[in-house]
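Of the protein chains in this complex, one is absent; all others appear in place.
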Amino acid sequence: MVDKISKDIKENVEKFKNTFKDADDLVYRNIKIGKKNKKEAYLIFIDGMVDKSVISDYAIEVLFDEMEIDESNLDSYKTSLSEKISEESIAVHDVKEEDSYDKLVDMILVGETVLLIDGSDKALILSTRGWPTRGVQEPQTETVVRGPRDGFVETLRFNTALLRRHIRDPKLKIKTLQVGRRSKTDVAVVYIEDIANDKIVEEVINRINKIDIDYLPGSSALEALIEDSYLSLFPQLENTERPDSAAASLLEGRVVIIVDNTPFVLMVPATIGTLFQSTEDYYSRWPIGTLVRFVRILSAILTAVSPALYIAFTAYHPGLIPTAFTLYLAASRVNVPFPAVIEAFLMEITIEILRESGTRIAGPIGTTIGIVGGIIIGQAAVEAGIVSPLKIIITAITTISFFAIPSYEWASSLRIIRFAFMFLAAVLGLYGLMLGIAILIVHLAKLESFTVPFSAPYSGLGLKEGDLKDTLVKAPIQKLKRRPQFTFPKDKTRMK
Amino acid sequence: MKKLLVLLLISSLMLTSGCWDSREIEQRLFVTAIAVDINEEVQEGNVNRLIVTYKYPNINTIGKNSDGGHINFTLSVPASGISQASTAFMGEAPFPFYFKHLKVIIFSKELLEHEELVRHILDELNRSPQINKRARIAVTEGKARDVLKVTAGQEYRTEGGIYQVLRSNKFTNRFTVKSLTDLITDFDVAGVTIVPRISIVSGKFVVSGGCILKNYKFLAWVDQNHNRAINIMNGIIGLENIDTIYNGTLLSYAVTRGYSRKKVTFDDGITVRFDIKLQGYLQGYNISQKNQVYDEKTLEDIENNIEEELEKKILETRKFLDEIGAPLFGVGEHMSKFHPKVWKQVKDNWQEMMPEVKFQLNIDVNIRRTGLTK
Partner (left out) sequence: MKKNETISNLQIRNLLITTVIGVGILALPNQMVTILDNDGWIPIILGGLLVIPFAVMLDRVYKLYPDKNIYQIGREVYGKLIFNIFMIIILMYFVIQDAYVARIFAEVVKAYLLETTPTEIIIITILLVSAYLARCEIQVLGRVATLVYIILITLVGFLVLISLPDADPTNMLPVFNADFKKLPSAITGALFSYAGYEVVFIAYSSSDDKNNILKYIIRGLLVVIGIYLIVFVITLSLFGIDQIKRELWPTIAIANEVDLPGYFLENLEGIVLALWVVVVYSTLGPLLFAASRIFLNIFTTKSHDFIVLLLIPIIYVISILPVNVVEVYEKLGKVLNYFIAVSIIGIPAILFIGALVKKRRSKA
């Protein structure tokens, strides 16, 4: 049984006051409408969540000007009191009628204002949402040299607007869901109807609907709740703060998930190919884009494998590297008291500690300080003879390569893998490292992102259709006539 | 819970059994050169018939923190084989030896007179997965270990000066570079091979000329000129100087490039036609008013002169090789590939037939440049 409000306003107000006991930011504004018959009315809203000028100017002031509220006139019009008022006497841009008590409570909590009228069994919901919010700024984690500088904000409705600015297509669908028993966070699932594959959209909506949790902190929590394999080291969704990235992924046939209260939106499905793409590629010329993509792949390999290779070659197989290099390596390690394995682990752990302490300091500056500090400490360590200089260089290469990878989550997974590889190399040398790589390959092949294989396009899906043109290299835009295949888009052509 | 157990099991397996092959890189001794001599003082029944010497770099002298000591160390010990020596050294050397960076192997002439020792050593070198097959071979008249000792003090690069010299024939034609695999292949294919000769001259080492080995035994020494001729006939043409007398004065010609090909015909016995084409520049003549070489006729003349000189030298070498019975011009190999049926018939008698083979030398020398002056 839906709990309805009664016609008696005093009863209604009491009910609200009871529900919101000890919530002192609720405002109960008592007004009398009508110059002649003076109907009693209440406006209920939460101070701080509403745009107060809308209430004062477009609700209260207009209602005060109302000439008369006379129920006797109503029958001839066959309208209800609330309807008449909403249609003729309120200047707020969006007004809805509602009789369910729970719904009214929800609406107050979202920042709307409830207008109770004595004698009416329906209340009016005035759209008055407004709260302190950040203006549109350039996202700090994804900057480009040449390109737009807007970024998503924390308000869902503004974010959807930013998306619509890029895609003015009526086929752009925005489906809103709510997640979280207590947080009731709005989650919007955005897709382009005649491009995105129905099954993927369905899968996304189903998974979100299945969530039963009391508070949704942000998009990373949502990511963990709906991804295929939350235990895996690798992210299976992409995220971005940039509307242009999100819009581009929509046009690839992907689904964008916007979560209220966070500027990071999710893009689904994600694959290894997409994780190496960055917005910068699309705003520079294509040869640079291609070169940069190769550099990224190289960096990913370096950051995962360099320390392990160092261990393998110094401790196990000095015969596998050229002689001059071997002798140099031996010479540089002559007075170092630690075995190569310990040296490697020490340096890596030191860098991790430095990185972590760097994040306590504000922004990217902190991280830079951390890394530079690391290198200085490393230098001191070399002077003191504790670590070999080559190891410092390797650590530096490893760390810097880490930052060349566009997706932070992906890079972080590689960090962990780096330690696993180091351990394997310490036990079984190069063979151990290759075993680790074999396991990694299988894991990547097994991983799926919303029914799309994660290792596409390198593992088969999309190879024939030319998906590599936008993942491994960056082909000029004239060559990218077809959409990438991995999302199974319905409309395959982009350009003629 | 099950996953935890499995993880524990696997990690304990790895940690308790230990890392068998791991050895810190500075705790290995990288042998860069080996010398093999005969052990004269050996008694009957003792298998240690060799004296093996290892040379390895002193890593303290590499790089920035060099302590300026000896760049290389050498260690000698009686042993029965090359790798066996490393066990003998266990009492002296601080770390185990590592052979993957071996660059040079020097044999003494004395050693090469004992065929089965040579065969034993070569088999050991071939079979071992640890010895670098690209090591260069050289032979010395005296004791091989003396060569290593001499060079130990004077080298400026850790890989060794000998290796740098023996590395490739690109810059010189006075000896024939031979790596271990080349040596073994040569013995398989033709039974004869030529190896650089290294000697000690007033405290320094010199590589010049070569040593001919036949059927795993020492055959003869050759000097630089013969070696050069052999190289040219086999198609190894490095930077080279050819000196002739032209018009009564010395003329130097420098070879930069060239090729040499063989063609075998069978009309009347076996005839081998050698096409040798050399390109180079005029290096030195005689500075005077009337000796200008800047016209075509003079150059052609000079070219012919050089060609004759070369032909003379080559035929001299051929006579020498025929006398000692060392077919080193690669004719047999050529025939085994291009005329297999004929080769099958002659190969057992090849040594006797070699002198009967007619040579047709077709040498073409080109002076491409005359330098900056006329």
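Annotations for the structure displayed:
Going in written order, the chains are labelled A and B, and every chain counts its residues from 1.
The criterion applied here is as follows: a residue touches a chain if its C-beta (ideal position, glycine included) is under 8 Å from a C-beta of that chain, and two chains touch if they have at least 3 such contacts.
The model shown is predicted, which means the values in this text are computed figures rather than measured ones.
Seen in the complete assembly, the chain not on display touches A, B.
Touch with the chain that is not drawn comes from one residue among B:Glu44, B:Glu92, B:Glu116 or B:Asp188, which is B:Asp188.
Touching the missing chain, out of A:Val110, A:Ile342, A:Ala404 or A:Leu435, is residue A:Leu435.
Although one chain is not drawn, its touching partners on chain A can still be listed: residues 199, 313, 316-317, 319-324, 428-431, 433-435, 437-439, 441-442, 444-446, 448, 451-453, 455, 458-461, 463-464, 488. Remark: the residues of chain B touching the chain excluded from display are 17, 20-21, 100-101, 126, 129-130, 132-134, 167-168, 179, 181, 184-185, 188-189, 336-338, 340-341.
As a working rule, only the chains that are shown with their structure count from here on.
Note for the complex: chain B touches chain A at residues 14-15, 19, 21-26, 28, 30, 32, 57, 59-63, 65, 98, 100-101, 103, 130, 132, 158-159. Of all residues in chain A, only 313-316, 318-320, 323-324, 326-336, 339-341, 426-429 touch chain B in the complex they form.
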